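The other protein chains are all here in position, but one chain of the complex has been omitted.
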Amino acid sequence: MARINLDHIRHAYGVRLSAPDDYALKEVHHEWDDGGAYALLGPSGCGKTTLLNIISGLVQPSEGRILFDGEDVTNLPTQERNIAQVFQFPVIYDTMTVYDNLAFPLRNRKVPEPEVDRRVREIIEMIGLSDWAKKKAQGLTADQKQKISLGRGLVRSDVSAILFDEPLTVIDPHMKWVLRSQLKRLHKQFGFTMVYVTHDQTEALTFADKVVVMYDGEIVQIGTPAELFEKPKHTFVGYFIGSPGMNVIPARIDGRTVEMGGQTIDLGFAPKIASGARTELGIRPEFIRLGRVGMPVTISKVEDIGRQKIVRAQFADKPIAIVVHEDGEIPSEPRVTFDQASINIYADSWRVGGEA
Amino acid sequence: MQKTWNNKAWFMVLPVLVLVAFSAVIPLMTVVNYSVQDTFGNNEFFWAGTEWFTEVLESARFWDALQRNLFFSGVILAIEIPLGIFIALNMPKKGLGVPFCLVFMALPLLIPWNVVGTIWQLLSRADIGLVGYSLARLGIPFNYASDPLHAWITVVVMDVWHWTSLVVLLAYAGLVSIPDSYYQATKIDGASRWAVFRYIQLPKLKRVLLIAVLLRFMDSFMIYTEPFVVTGGGPGSATTFLSIDLVKIAVGQFDLGPAAAMSIIYFLIVLLLSWVFYTVMTSSDAAN
Partner (left out) sequence: MKTHATAISTAQTDAAQTLRTGTTQAAERRPGTLPLPARRTKAGVAWLVPTLYIVFLMLPIYWLVNMSFKTNTEIMSGVSLFPQTPTLRNYMVIFSDPSWYKGYINSIIYVVLNTIIAVSVALPAAYAFSRYRFLGDKHLFFWLLTNRMAPPAVFALPFFQLYSAFGLIDTHIAVALAHCLFNVPLAVWILEGFMSGVPKEIDETAYIDGYSFPRFFVKIYIPLIASGIGVAAFFCFMFSWVELLIARTLTTTDAKPIAAIMTRTVSASGMDWGVLAAAGVLTIIPGALVIYFVRNYIAKGFALGRV
């Protein structure tokens, strides 16, 4: 197990670099705790797999250093970094049996055979393929193959970190839940440092202690699921996490008050905003109360999704979403109030602090 | 893929059937016809039964040619398959080098077979050939026309030159279809270069290698033109392979009966050996 330091890392795939935008991965400088479970979350092409491959050593960063437990491993090849990685699509050794597939990473590292046997049996039990141990891996289903890939990632007990690159894409939904909770349990049991790449927020939020949200080659926020929900640092985080995402409304800040389309709200604090910055107010649909008091809105649509209703409405000429309890009433002359504590203010898309 | 039962599909196969019947079945029937008859000219034929077959199978000449041919195919496969895989493994996978390599490597495959023979004749002759001359200057009197060993070396090297690229291209096509994540996984698993080859590349190459082995076996077993141009089957009968011998008997001596009987035996041997190769190479799949 290891603490991972990402020291001023930047990466570009091309050779010609003229602008900061040429970097597929913009500067990353963070320390990840030993034994933490991190999820890298972001849309396709945001640089999350690049970051993962930099950690595993499959990609060498153009700039910066990477340290495991304070030791510089930037120039070490993958083999010597002592990490495990599970890929999006199953990688199995067709000609080997399921057992030999799992034993492969151990045998390559000259682990004594009794120890190999013990570890493999343990893992094969966990992924539920005991009955297939002596079968060739070739004929298995995609599900089973990916379980073998997962198993190969978990079989070594001494790894610095285990990396997952969207490993559950090919697994069917029911099995996803089972495997994810198994991973979670393993993490609790053995305290591996785990890094998990995904574009699925549910997966990220349920798996990780800390979620690393990436956008456009940058880490925009690292936080617990609750932090990401309550205090998104960037409008992108607000939009990406949560369903529906946070409402972001252009607003004018004046001292302790904010003004949108003729409506003013008291913030309870005075955000410090550089002059000329584009300012917006962010509020999650869950924290908007729909009732007969407050600011007027025009309702355009109501979506019933079971235990909740999502109300689509026009507020200050902008579309917003409001979450209403399933038997919450929708008045004929609807008005809304924002929960003051849950309002976030953004200047040029970045959150402006006010709580301190 | 799930296929539907439809006997009307026969109509789509019909053109192929007619064409192949014309270019294969009718000639083959002619051969069968000759193989059981005897003639003294004037288009008069007599039933000869299995006489020609017995004659061919009892002649040392046939067995010698068969032995030479088997040995030749064995040598060819033993050299070209590993060499072709080795070269394919070392080929660049992207960049300008790829089309460059492919174009040059494919070139020998598109040279008419007798021109291949001519090229090697021009290269190996001691008087005017670069290689033959150079060897002579080094004190090695190289003469493929009089020394059976030299003739064999020339024919084998010529075939390696001519056909190894086919194995290279097939193996290369198989290699580039392996997804990157396989190589990444082997690194993570700490696999050696050999293990990568043994457990990733070789299994993925199996299908194309089956094609390569079959094609190389069939074509080397049916070889005619190239050695005919270079050595004419000589010196003596050192490089007289089955095809060369067959043409000698059929066209040179016009012994239609024995030639036809030999043709049928020859064809059956190719079929049988191809079947053996196919069965052996796919047997591990069936066992699964």
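In order of appearance the chains are A and B, and numbering begins at 1 in each one.
In the analysis below, a residue touches a chain if its C-beta (ideal position, glycine included) is under 8 Å from a C-beta of that chain, and two chains touch if they have at least 3 such contacts.
Everything numeric in this text was worked out from a predicted model, so none of it was measured.
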Touch with the missing chain holds, among A:Asn5, A:Asn82, A:Thr95 or A:Thr235, for A:Thr235
In the whole complex, not just what's shown, which of B:Ala78, B:Ile140 or B:Ala173 touches the removed chain?
B:Ala173
In the complete complex, which positions of subunit B touch the hidden chain?
1-10, 12-13, 15-17, 19-20, 22-24, 26-28, 30-31, 86-87, 90-94, 97-99, 101-115, 118-120, 122-123, 127-130, 133-134, 161, 164-165, 168-170, 172-181, 183-184, 187, 204, 207-208, 211, 218, 221-222, 224-225, 242-244, 246-247, 250-251, 256, 259, 263-264, 266-267, 270-271, 274
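The criterion applied here is as follows: only the chains that are shown with their structure count from here on.
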Expressed in whole Å, how far the mean CA point of subunit A lies from that of subunit B is 57
Can you list the residues on subunit B that touch subunit A in the complex?
179, 181-182, 184-185, 187-192, 195, 199-200, 203-204, 288
Which of the residues in subunit A end up touching subunit B in this complex?
56-58, 77-79, 83-85, 87-89, 91, 93-96, 104-105, 108-109, 136, 138-139, 149, 152
